[in-house]
Structure formats: C-alpha cells, structure tokens
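See below for the structure under consideration.
Every protein chain except one is present and positioned as in the full complex.
We just call them A and B in the order they show up, numbering each chain from 1.
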Amino acid sequence: MDNVTSHGSVAHGHAHGHDEDHHQDLGFWRKYVFSIDHKVIGIQYTITALLFLLFGFTLMMIMRWQLAYPGRPIPLIGQWLGQDRAPMGIMLPEFYNQLGAMHGTIMVFLGVVPLAVGGFGNFVMPLQIGAPDMAFPKLNMMSYWVYFIGGVTMLASFFAPGGAAQSGWTSYAPLAVIAQSGQTIWLVGMIFLITSSLLGSVNFIVTIVQLRARGLGWMRLPFFVWAQFVTAFLLLLAFPPLEAAGVLQLMDRVAGTSFFMPSGLVVSGKALTVAGGGNPVLWQHLFWFLAHPEVYVLILPAMGIVAEIIANNTRKPLWGYKALVYSVGFLGFMSFVVWAHHMFMTGMGTTMSAFFQTTTMIISIPSVVILTAMLLSLWGASIRFTTPMLFALAFLPMFGIGGLTGLPLGLAPSDIHLHDTYYVIGHFHYVVAPGTIFALFAGVYYWFPKATGKKMNDVLGAIHFWGSFICINIVFMPMFIQGLGGMNRRMYDGGMQYAHNATLLKWNVVIGIAAWALGLFQIPFIINFFASMKWGKAADRNPWEATTLEWLAPSPPGHGNFLTEPIVYRGPYEYSVPGAAKDFSPQFEPEKA
Amino acid sequence: MNIPYTVEERPDTGLTNGKLGIWLFLASEVMLFGALFSTYIILRMGAPEWPHGELNVTLGAINTVILISSSVTMVMAWASLKMNDFGKHRLFLAATLVLSAVFLVNKYFEYADHFARGEGPAHSTFLAIYFTLTGLHGLHILGGMIVMAYFLGPGAGLWKKNPEQFANRIEVTGLYWHFVDLVWIFLFPVLYLL
Partner (left out) sequence: MPSDPAEVKKAVRTYMMVGAALFVFTAITVAANRLHLAVPLAITVALIIATMKGSMVAGVFMHLSHERKWIYGALLLTVVLFAALMCLPSFTMMDGIGTPAPAVGVAAENVGH
C-alpha cells in the first residue's frame, strides 16, 4: 500500500474525490516523466536546461582554444571531431562558425530561458502565489516536451551534412538562406522552441491572474512573480514575429521564395537564381523584434530571483517595492520599441535612428531604478552571507557593468565604432553570464531545499562562487579592451590578418585560460547539486526563515502543494517588523491575538 | 486535483481560466499574422511593380461569405448550448465543420490552378506572401476543424458530465474560430482586391 506521508502531504481542502488525481497510484511514467505537476515539470526544465548550459559552455571552451592558439590541434577531443570539423584536430573555419552560432542559440534558447522561466518560473511561481498547480497543467507538460523536442532537433543539426547552423544565432539573410542544411534544422528547432514558449507564457499569465491565494492582492506579490508576469507577456507578444520570420526563411531555403533575398545577388562569382525582390533587412526587423524583448526575458527573472534573496538575507523589506513594480512594467513595454538599436548600421536615416536611440535611452531608466532599489536595500541591513546571497550580491555590480557598457552601443555615433566588435560580446555577456547566470545559480542554492528537502553544501558553494566570480571577470573584461581596439567578432582566428588586432590578440590566451578555469570551477557545483540530493543536511519547511508563500509548503511539497488553503495576511517582505516576536513575519501567518 | 476557476468565474477578474487563456493566445496570433502583414507592406513598398488580377476574386468572395456563415453557425452552436438544446448545437457545429471543409476545398482548387500554370511561391514575392498568408490561415482552419471534430466526437461526452464546462469549451473554440474569420476579413481585401 502506498505511503501517503512519503509525499509530504495530500491537499485536504479539495473535496472533489472522484475528479482528484490519485497521485500515489500513477505509474513511474505518469509520475516522473509525463507528469502534469508543475514541480516535476520545473525540475525537468531545470535539469535539462543545466545540461544544455554545460554543453553550450563546452562549445565555447573549444572555440576559445582556437582563438588562443589559432591553427593548433585541439587537445583531448580534437582527434574525434572528424575530417569535416577538425582535420588532424585543427578546427576548420566552418566548424568555428557552427560552434559560435550554436553556442549562442543553445545558451539563450535551450539554457537560460528554459531555466529562468521554465525551471524557476514553473517550480516557484505557483507556490509563491499559493496555487495548487498551474492553470493548465497538461499544457504545461506539453510545453516541456515540445522544448525537449526542439532541443534534440538543435543537437541533431550537428550531424547534418555540412554541419550545424553557422550563420550566427542571429541567422541573418542572405547568408543564412544559402547556408548548409543545418540551418533548415535550426529553423525547425526554433519553431518547436517558440511554440513551447508561447504555450508556457499563456499558462503563466492565466495562473498569476486567476490562481492567487486569498488575500494576495497585486501589491502583495513577491517581485519574483511580477518579473515572471512581465516576462510572460514579452514571450507571448514578441515571439510570434520570429516564428513568422522562421517560416519565411524556411520557405526561402526550401520553397525557393525570396522574402529576404534581394535581386541580383552574386555568390562566389555566380549570380543566384532566385526570384529576387526580397529584403534582407526585413529579416533583421522581424528577428530583433523578438530578440530585443528576449534579452529582457533573460534578465527579468534573474532580477526577480535576486530581489527575493536580497530581501531574505538582509532581513529588511526591499527598498522601493512600488518603484520596482512600475519599473518592471514600464521596462517590459519599452522593450518592444527599441529593437532597431541592433540595426544602426543597416543604412538607417537620422530620423528613425534618433527615435530608436531615444527609446533606448529611456529604457535604461527603469533598469537603473531596479538596480538602485536593490542596492539601496542593502543599506543598514544585517547581511547574511549565505551562498545564494554571495551570487545575488555579485549580480548587482556585474549587471551594473553590463548595463553601463550598453549605453555606448545604444547611441548610434559610438555604436558605429563598436558594432560587431568584441565590445558588444563583453557587454551582453556581462549581463547574461555574471549577471543572469549568477542569479540563476543563486536561485538553485536558494530553492534547492524547498525542492528536495536537503540543503546544498556551503563550502562547495563558496568555492563555486569565488572561482566563478574571479574567472568570469577575467574572461569578459578584456573583451572591452579588444572591442575598443576594433577587434571584430565572429572571426575564426580572432582576426589575425588585421594589423590593428596585433596587440589585442594576446588577450585571447588570458581569456582562454580563464574560461577553462571557469569550466573547472563548475565541477564543485555539479557535485554539490547531485550529492546534496542524497547526502545533504535535511532542511525543514522554511530553512532560510523567509516570508513568502512557498516556504509554507512542505519541503518538498506534495501533489497540490499546501496542506490547507493558504491565506495571505500581509506584504511579501515583512522582515524586522518593529514589535514583532521574530525578525520575519511570513505572509501566511495570521496576526497573533 | 481541482484547479479553481476552470468552470466558475473568479469574482474579482470575472473570468474563467480558459477564457483568459484563449484571448491571450489570440493576442499572440495577432502578432503572428501581424508580422506577415508587415512583411507584405515592406515587400510591396520595395517592389517596382505589384501584380493585379492574378487571383480569383469571385472565389475569394465566395470563400469570404462561407467563412462568415461559419462564424454565424459557430456562435449559434454555442448559443444553442446556453439554451439547453444539445441537438441544435450538434447541428450548428457540424454545419461549421462542413463550411470550413468547403472553404479548404475552394482553396485547394485555387492553389491547384496556380501550380498548374507553374505559379508557385517561388514565382514572385506577391505569390510568396499570398501562399504564406493563406497557407498559414488554412492551417489554422484545419486546426479548428480538428477541434470541432473532437467536440462532435469523443469530446461530446463532457456535456452529460459537466454541461457548464462543455459550454465553456465550445465558447473558447468559438472565440478561436471567429478570430480565424477575422483574419480572413483582412486577408481577402489585402490580397485579392488591393
């Protein structure tokens, strides 16, 4: 007979016996593989995404060898890569381009977003709003499996004749249209991934609007939920144009149309036999219409995670909750009208250039407000330097650097010099890598006890943090120097043939070594993650003494999440309330008589 | 486990989950077709000349009338449920299904006619955007037909068990269907007439 208590809880409050999923009776496949429970799905997303992050990072570690030592055989794995990728272990330019395009694609679409939204959003959000699950649990399951299929498709493209997509993650026409078959597979993979995101975003919005617990008004929501809410709208409304564009490029490649192929195009001395009349810049518009909001999809959940951890580890309410909420909403809206700052070099006139520069400058305001609010939250705080807090604290200056270095890129006169240089790579990696990914690590350490009932090891966590923090800065800081010096991106040997790169190339050795060291410092994390599940110290319901609703549920929560229907009595960050018995007043605890 | 507000409306928002969900999905569809309309604008603006009279206006107009009729039958299918007439509901839903099939058959004849003359999507940017827009629209019609067939077939059992939930599902299907009609209302003049 199945042991009810082994799941921690069975939801009492629901009397619909004949409808209720007899969760304990589900077989292995329905319970762990094709589950409709948001927590299982969240964990599936998390583990899959972490694996893709590791794989995407490995691709970069291989690229860094070529950049540090151009033309030298790749050690260890070079011999196995095959004649068409690295004959005699020496990387071919085509393979370098594949690594570059797939590194970007995998990190953004298979790694960061699925982890930030699919993983954390799915697992934490319903718990934080006091819901038994998502509004559409079966749709949620479908979202994961469509993502999975998209991921497998992307990986399969490496084995296509001619290799994987190799026209950048941005897949600009006409180059991408005439590229090898791997590009077609990339487009099909993107369609799966976009569909997964769209289904997920509908689910998130409906869940947050409709399934909030009693007493959980909008201005009592944890900032993490607000961040996921805005992110879901970005995904919902920005992804469809890229899906359309993907279909159009697919048709250009497969059906011979010329949506993006101009007339009179000559490739390798031969005129292309296409109908012509298309517009390559159209691809860029449709791509960046998504891809700009996409970068806010990358950062917003991270800001949400950092906000939760800062409030918890400063034992103070977050500074400026209202400002944070209005800023994140405004940021989300503005993100839709700045996209052409990625296209200043496409022959844009001064009027539209001024428009996009203006909107881009305006959008920096809410970003700064959010960062400032989080920084001000530290003032006068009793900071607990837990492992999540280390990563959350590091996020702040790292995001600051990333954001500030974006300003010259958002202004056309300076962008003319910096576009397509390593400065851009430095800028966006600072925001996503020591920015978002650090926040995601923080989130893993923070919510691991809730998901598993065990705490992760702090010593391994500290090694992971300090090693990563130091190495990641050594990887990306020199890129600003390289970029300002004019070193172009996407050159398979770093640009050895250009005289102006001569003094800049040596940084590639430094960056390479730091990147490989960064890879080594992820090992403590991987060990910690899996070993703690088995041997970690047991965690109770609320090991961090936090105030938000997820800490009311058991660790780990059972099917249906809460033992009784949660009721919310106060705001999300009532720490150190004067006169209170403890230094935290959880949302779910009624006032003592 | 019961998810609240699947059938009954949440008091402060006045919505069921499905109703909000389908409207959000339709919002994303607006952006999807919007991207294709934007493509149309840009390609046409950049073209030295734009073909006229290549499409069969009569057939297009007939298809418009067919789709509008199907929208009427669809809303009647829902209204019949609200008036507790399951038989009428099935009649109207079947009529919607039949009308959609006729629409697709007409489109098949249109497409076949073009292909027979060697005018595929690769022939010109006009035909490229024509085939893409109407093709994507056609796929949406097909999707709607599959859902309708489900509710005429195995899905109909829900009416006995939970009539309110069944009516909600038909309403949600109807909203999707009206949107498909709405897209065609814009597609027809833009592609066939202008």
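Here is the rule we use: a residue touches a chain if its C-beta (ideal position, glycine included) is under 8 Å from a C-beta of that chain, and two chains touch if they have at least 3 such contacts.
All of these numbers come straight from a predicted model, not from anything done at the bench.
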Message: If I'm reading the header right, one chain is hidden. Which shown chains does it touch across the whole complex?
response: A, B
Field: Full-complex contact with the absent chain, from B:38, B:56 or B:106
entry: B:38
Statement: Sole touch to the unshown chain from A:50, A:112 or A:340: residue A:340
Field: Identified contact with the non-displayed chain, of A:186, A:289, A:430 or A:507
entry: A:289
- request: Pick out the residues on chain B that sit against the missing chain.
  value: 13-15, 19-20, 23-24, 27, 30-31, 34-35, 37-38, 41-42, 45-46, 57, 61, 64-65, 68-69, 71-72, 74-76, 79, 82-84, 174-175, 178-179, 181-182, 185-186, 188-190, 193-194
In chain A, positions touching the absent partner: 209, 233, 237, 241, 279, 281-282, 285-286, 289, 333, 336-337, 340, 343, 347-352
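Operating definition for what follows: only the chains that are shown with their structure count from here on.
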Message: With touch defined as at the start, can you tell me which chain B residues reach chain A in the complex?
response: 1-5, 10, 13, 15, 17, 20-21, 24-25, 27-29, 31-36, 38-39, 42-43, 46-47, 120-125, 128-129, 132, 136
Field: Sites on chain A touched by chain B in the complex
entry: 11, 14, 16, 19-21, 23, 132-137, 198, 201-203, 205-206, 209-211, 236-241, 243-245, 247-248, 251, 255-259, 274-275, 277-279, 282, 285-286, 289, 559-560
